[in-house]
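In what follows, a structure is listed as structure tokens, so that the remarks can point back to it.
The complex appears here without one of its protein chains, the remainder shown in place.
Right, chain A next:
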Amino acid sequence: MATVQICEAEKVYIMHGVRDDLRIDGRACDDYRHMEVETDVVSNTDGSARVKMGDTDILVGIKAEMGRPRPLIPDEGYLEFFVDCSANATPEFEGRGGEELGSEISSTLYKMFQNRSSLDLRALCIVPREHCWVLYVDVLLLQCDGNLLDATSIAVKAALFSTRIPKVHVSEDDEGGKELEISDDPYDCMRLQVEDVPCIVTLSKIGHRHVVDATLQEAACSMASLIIAVTHKGNVTCVRKVGGGSLDPESIFEMTETGKRVGKALHAPLMKLLQEEEVLGKRRQKVGFLG
């Protein structure tokens, strides 16, 4: 796990700051750090996004491939998540070191999308029972400075927004066999409805209060956190408690309320930014890693 070790005095300093609603970088308890979002950063994917939140840096690439629908849900496509904790982020992730954290994040992402309201997967179906689109959502951690889940969920939402899936024309021949023809016109494509895709808000309990978007130092002071996936309407799609400590029911209730409020407020600026980028289209100056 990407963690830092801090001494007792630093912990006390951070906890006293949180008690007075003034954190070490000057934020209040329910403030996010400065965030940068850019879409279409990797040109050989169908959709991609990079999110920088403080020193946390995440790149998401989405590739659409054709596959068979799952037998239990024959009229839907599906998403496959993979989180690559690369050694770039921290040397601890070298070799197989990052796999544990990677599977933890990807399982949270699976849970977050495991309901019909998050994303309409029926749009990914081509021929029921036979063909559908499988979206491989690959998350790459480039730098870790706490709050990986929130940044990942925002990057996934942005990447899904920018995903363009080529349209498929199905024609039937005389014997009832189906022929698929994938359109090779880059503008003849399908977009996903990402309005309802939730974003994760991680709330870390520090002392008697809780903070959102904890940095690594703050995470080191927190015994337990609550992960809440919230949609733009304020619906909660997933709640999980993580970390070694325990939480009492009352604080879970408080944290859920804060999570809902903060999460709801997160969506509007994100969608606005994505739509602005969309409007600029080709005229947009791509920054990428060179900016």
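One rule holds in what follows: a residue touches a chain if its C-beta (ideal position, glycine included) is under 8 Å from a C-beta of that chain, and two chains touch if they have at least 3 such contacts; residues count from 1.
Everything that follows uses one rule, which is that contacts and distances are computed from a predicted model.
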Chain not present in the shown complex, as UniProt names it (candidates "Non-structural maintenance of chromosomes element 1 homolog", "Exosome complex component RRP41", "Mitochondrial distribution and morphology protein 35" or "Large ribosomal subunit protein uL18m"): "Exosome complex component RRP41"
Residue among A:115, A:143, A:235 or A:251 that touches the chain left out of view: A:143
Per the touch definition above, residue among A:65, A:130, A:188 or A:257 touching the missing chain: A:65
For chain A, the residues touching the chain missing from this view: 42-45, 48, 55, 57, 59, 61-63, 65, 82, 84, 86-91, 94-96, 136, 138, 140, 142-145, 289-290
